[in-house]
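Every protein chain except one is present and positioned as in the full complex.
Coming up: subunit A.
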């Protein structure tokens, strides 16, 4: 009978795989847990997108509950979420933008800074400006450190400067109510 055990091995291996496939069916592979959760925001030193003489670091998150929204004028979904974010700002939510330009290929140069600023001004005046200020992630290193996979993405950062929530995709009424609001209310007490 020992031989039968050996020959059952393939069946066992197969059933083992099936269990995971079954679980995998009901979870979204694109949903990625941020490795930054409960961690302090990564170190950075970046200029304001509108004024290169202003510089920001992780201290901008200290003392205030903040939403960090990663966006760009080139990003269509970001344009869709801007009005809702503006609404949030009017309700008193502090939103900081992390702006990055998609085509910053060093080989090609891409958009010039004045042009980027003009584009931002136009977009924000049309769709509403939810941002207290925008951090300009020129080389995209900081987005990388934050684990950003694309735009838009939003982080909820608590008063101690720790990342508490990472949302990939647009922030709308439904996501806000279901995912952000409970934690936001708890943290703002």
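The rule is simple: a residue touches a chain if its C-beta (ideal position, glycine included) is under 8 Å from a C-beta of that chain, and two chains touch if they have at least 3 such contacts; residues count from 1.
Here, contacts and distances are computed from a predicted model.
Going by its UniProt record, the hidden chain of the complex is named "C-type cytochrome biogenesis protein CcmF" among "Methylamine utilisation protein MauE domain-containing protein", "ABC transporter permease", "C-type cytochrome biogenesis protein CcmF" or "Nitrite reductase small subunit NirD". Hidden from this view is one chain, which touches subunit A at 3-4, 7-8, 10-11, 14-15, 17-18, 20-27, 29-33, 35, 103, 105, 107-112, 115.
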